[in-house]
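Structure first, commentary second.
Note that one protein chain of the assembly has been removed; the remaining protein chains are unaltered in position.
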Amino acid sequence: MTVDTTREDDVVRLFDLAMSAGDGHDPADLVVFNAGNNQRIDFRQLTSAQFEDFWRVGCFGGFLVGREAARRLAPLGRGTIVFTGASASLRGKPGFAHFAAAKAGLRMIAQSMAREYGPLGIHVAHVVVDGGIRGDRILNRMPNLINERGEDGMLGIDAIADAYWLIHRQQRSAWTHEIDLRPFKETF
Amino acid sequence: MTVDTTREDDVVRLFDLAMSAGDGHDPADLVVFNAGNNQRIDFRQLTSAQFEDFWRVGCFGGFLVGREAARRLAPLGRGTIVFTGASASLRGKPGFAHFAAAKAGLRMIAQSMAREYGPLGIHVAHVVVDGGIRGDRILNRMPNLINERGEDGMLGIDAIADAYWLIHRQQRSAWTHEIDLRPFKETF
Amino acid sequence: MTVDTTREDDVVRLFDLAMSAGDGHDPADLVVFNAGNNQRIDFRQLTSAQFEDFWRVGCFGGFLVGREAARRLAPLGRGTIVFTGASASLRGKPGFAHFAAAKAGLRMIAQSMAREYGPLGIHVAHVVVDGGIRGDRILNRMPNLINERGEDGMLGIDAIADAYWLIHRQQRSAWTHEIDLRPFKETF
Partner (left out) sequence: MTVDTTREDDVVRLFDLAMSAGDGHDPADLVVFNAGNNQRIDFRQLTSAQFEDFWRVGCFGGFLVGREAARRLAPLGRGTIVFTGASASLRGKPGFAHFAAAKAGLRMIAQSMAREYGPLGIHVAHVVVDGGIRGDRILNRMPNLINERGEDGMLGIDAIADAYWLIHRQQRSAWTHEIDLRPFKETF
């Protein structure tokens, strides 16, 4: 099922489907909000439509997903909600004000939710993904990133997925709210 | 002149007026974005309209003001732009996800602008105002905050204004990008 | 083997033993610096000997362990070094200046090392353990922390150990430098 995370109706419908137990399966108990985009845009050239679009994808959609998940998980007292962040969640750079504003907003949603829903048994986490992701189109433009061991200095999708899964599997006596993930060669 | 900082036309018109030197006065060289609101709203009750409203007032308006100011100040190579933040700019709490998401987004705009426009001679600063502001309606509801010295544990408007002015007056060999302001008794 | 992590000779001897491969086993490739202590002391009563002791245990020992580990792992281009932090690593509170000064110093060692040795293939991480640890003497003094499920609102040793192990097992295409761990009911 494909939904537009920036449309409230879509998000509600998705959660109605994924989190109703009536159709022979247990309701989902791991929710990952991973919608994202990125583009350098000169601040003075940034249109209000662009600024708003980045917010809709990066922040508003996360609010919708987080709220629908909280509405369904809070009564159950269990479940995990993970939001994907970026280094821009923590730091604004020239040409990325629109992206950082959206991502920092998303991080505050995650943090507010964690403080509210953690004590109710819902694990809310924020993952700061810092670096290029392998398989992303960017790789094809930067073949020289691949070194002699076949490593490319990029984040592997599987390795990222492992981290999300392990967050979900943490015992509640030791939950993580925020982690960073970056390739070993990434400057930070 | 009264403008709605969430409306692009209004903001552009304001800057056209305030920053054109043709009418016998110098263009403004200190811009303060101080629009704000606040309200505790339970996360699961938060409507998408409320989430968006807080973003429009707290973040989108700051983008419009920041961009219009940058467009006019960058060619001059001087001027100061100050954004008003809050403790929520740095930290999300239960009941304030909408507010923190907006304020953290505004902070990233300020930070991105500072890194871009500082070297061009424009001083961009972010002020984290942490505490109740005297004269705000909240005071009337909390008279017991006033202590024996007549102090009320709140931020004085004049004291806040002093800080903004001093930021504007800093020599460019030692500019501040971020300060916090809080009453001496405020817990942080 | 028991060593005093604040004594250089002890630390060097420990590493000479644990990281030499000659005696039929592979050299250790996971190093955890976990030495710690804590005590509330009024700042004005804090003696210089107390301030220094906290630094020796919490920070200086971490330097010795980190340096000896780096000396032996850097030539190999592999291995993991994890430092145990606390919420005081990030935040100073009344009565804990001595503890926070030591822990924040340790965190900077971890961060400096991560930036230097990550690209060489050594994974350096810092774990912010936030909350009481089960089995610690403090539990006996707070039996009311145990709730109806038999949960006590404390960090389980096993759950903490899991997190360290998983950091060690991360693929180098997605390394974590810093995580927080806290019981689900812990306020933060």
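Residue numbering begins at 1 within each chain, and the chains themselves are lettered A, B and C in the order written.
Criterion: contacts are C-beta pairs under 8 Å (C-beta built on N, C-alpha and C of every residue); 3 or more make two chains touch, one makes a residue touch a chain.
From a predicted model like this one, the values you see are computed outputs, not experimental measurements.
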Full-assembly contacts of the left-out chain, visible side only, are chains B, C
Just name the one of C:46, C:76 or C:157 that touches the chain not displayed here.
C:46
Touching residue (missing chain; options C:33, C:60 or C:184)
C:60
Out of C:35, C:88 or C:125, point to the residue that touches the absent chain in the complete complex.
C:88
State which residues belonging to subunit C touch the missing partner chain.
8, 43-44, 46, 48, 51-52, 55, 59-60, 63-64, 66-67, 70-71, 74, 88, 91-98, 100-113, 115-116
Absent-chain interface as seen on subunit B, which is shown
114-115, 118-119, 121, 123, 134, 151, 154-156, 158-160, 162-163, 166, 170-188
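Criterion: only the chains that are shown with their structure count from here on.
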Neighbours of subunit B that also touch subunit A are none
Taking each chain's centre as the mean of its C-alpha atoms, which one lies nearest the mean of all protein C-alpha atoms here?
A
Rounded to a whole Å, what is the gap between the Cα centroids of subunit A and subunit C?
28
Starting from the mean Cα coordinates of subunit B and subunit C, work out the distance between those two points in Å.
39
Contacts with 2+ other chains: residues of subunit C:
none
